[in-house]
Structures are given as C-alpha cells and as structure tokens.
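What follows is a single structure, written as structure tokens, with notes after it.
With one protein chain held back, the other chains of the complex are shown just where they sit.
What follows is subunit A.
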Amino acid sequence: MSVMTDSGRDRRRFTAAVLGPETALEPTPVGDRVVRGVVVGATTHMLCLATPRGEERFLYDRATVFWRGGEVRPDDLRDGDDAVVLCSQDGRLVAERVWAQAARATGVIVGREGETLEIDPGHGRPRTTVVLPYRTSGRIAVRHPRLEPGYVFDAVGVWREGAVWAARPATTQPPYPLSATPPRPPTPRHSTTLSGIATWYDPAWGRSSHLDPRARVDGVAYPALDPVGHDADCDRRTSCVPLPLLSAGATPNLRNDCTRDTAVLPVVDCAAADSWLCDLCPACGGQGAGRIASLTMTAFVALGGLLEDGCFNATMTVHNGEG
C-alpha cells in the first residue's frame, strides 16, 4: 500500500508546469483537529493517547460522544485501543468525538462459515475476517440479504481479536453477484465537477496507529486509477460515476456536501472495491449515487464525516487544464 511519496509531489509539480497550476493544487493540511493514536489511559474525565508526537491528553465535554461499535461511556475505552479523536473547534484540548477500534470491511464475500465471513477487499489488500455477532446480524441482514460468496459486502464495525465485528451496514447490497454486475451505460459527456458519495478506509488496519506512518496519512484512495504506471493490480471496474482517470499523486478537490467542508487531498491508493458499488448515502439525504473517493480514516473525520455512518455526500472537482 502506498502512502504519500516524493513521487506524488514531483508528479504534481510537473503536471502544474505543463497544464497550469490549477490542475495540480497543493494539498490542504486538514488534520489539525484530528488525532489518531493508541489509548494508554481512559478515565471518566480524561483520555490519554500515545501518538507519534508523544503522549497527548484530551478532556471531555458534556457533549462528547464515544463510539466503540455503538455509543459507549468513556470508561468503556480500554488501554491499547486504536482511537481517533476529533477535537472541538477551540484547539487540541477538548475531544468532541472519540472512535475506538473503528474498522471497516468493504469487498466481495469469498467464504462463509457460520457467522464468520471472509471478505476480499481487492487490489492486493489482505483478506479480512468479519464476524456477524447476534446483536447486529439482523441489522446487517436487512441491507445484505445474501451473505454468500460472490456478493458484495460493506459494513462498519470494531476490531476484536484480529477480526472485524460488524456493527452496522454501510451499503445496500446489490441483488446480483459481483461477476454478474450489469455493464454501465456509456457516458456521453464529461464534467470536471462530479457528485457522489465519499467513504473511508483504514490504511493501517487498526494496528499500532501510534507508530505506523500510514495511520496518519491524509489522502484518498481513488476508484479510477489509470492502470499504466500503477504497480499493484487495481482490479477496478467501470465506476457508475464518470470519474476521470488519474494516478497516485493527483490532487482532487473534495467537498463534503453535508457540512460544506472542502479540502484538496492527494490520491494515495486504489479503491477498487468502491468501483464495484453504486450506492446512495443516506447520511444527509443526497441524490448522487456512486462512490467517488475513499478517504483515509483521519481525512474522513477531518472533512466532517462520521466513521459509523461510513459515508457522506461529496462533490469532487478535478481541473483538466483545458479551460
């Protein structure tokens, strides 16, 4: 899995030199309010996180929300939990929202054994084991009626013993297997501004987020990477949004249509599984169908998304330098 590299910066510089500066904008630093790390102490008043900067402490507010597969009390957070903290507007002192052990499994089901599924997220990422606990299996089954190999699966949950314990569905499963997806109709015209939904993924797999530099990357995985110049095979299909082909290092401008937060984020990875789905986001009643980008966990939170919702309606702009 790639992270933001010098190569991406160079590509941006050269693209700007040829096509003009508006085609390759400088990424906006978005992560001021978002901290990710490992819980080293959680009391009813304060949260201690081990982060790459060292130990950071956060106080709670009366409105602070804690999530660990569902809303929990602050003392339900455990030492060693991977936590994402969204600080309140004032600074990095008071936590507004805390997500612990948040995980997501997006991909195609390749095996099922009782209440355990095996999910293939595509493009060379390791397969994920998903457990459907009795408490949430009904909720999952409403939007995933066919939990059989070949069908698509997308759910948000928590990491537990190396597996994702699904907490809530993040898509409505298409009624056909992935291999029988009907072909998308051809697109007659292209526009530089596209509407759809943005989702999130965890580039560090919930492991040692205080040490792994991938855990802190603010970027997007893009469902329409050009196959040339991309080493790992990105088994993408024709997305249902007419996305322009880009490579790692490109910087689309993304806007959260629910909160109107805007950011320029670099493309750092392939999001093949997002090109397999053509779903709507019920979070704030948008109309745009189809996934346009999959943000890293921290970038998603920084742009105003809620991890448990799994998506927000987004508008993406990619200038092509041709007026």
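By definition in this document, a contact is a pair of C-beta atoms (placed from the backbone, for glycine too) under 8 Å apart; a residue touches a chain by one contact, two chains touch by 3 or more; residues count from 1.
Note that in this section contacts and distances are computed from a predicted model.
*Asks:* There's a gap in the complex where one chain should be. From "ABC transporter ATP-binding protein", "Glutamyl-tRNA(Gln) amidotransferase subunit A", "Methylamine utilization protein MauD" or "Heme lyase CcmF/NrfE family subunit", what does UniProt name that chain?
*Replies:* UniProt lists the chain left out of the view as "Methylamine utilization protein MauD".
*Asks:* Using the touch definition up top, pick the residue from A:48, A:246 or A:264 that touches the left-out chain.
*Replies:* Of the listed residues, the one touching the omitted chain is A:246.
*Asks:* Among A:29, A:80, A:124 or A:150, which residue is in contact with the omitted chain in the full complex?
*Replies:* Of all options in A:29, A:80, A:124 or A:150, contact with the hidden chain holds for A:150.
*Asks:* Given the full complex, what residues of subunit A touch the hidden partner chain?
*Replies:* So the residues of subunit A touching the unseen chain are 7, 10-11, 13-15, 17-19, 23-24, 150, 177, 179-180, 182-183, 186-190, 224, 226-229, 242-250, 318, 320-323.
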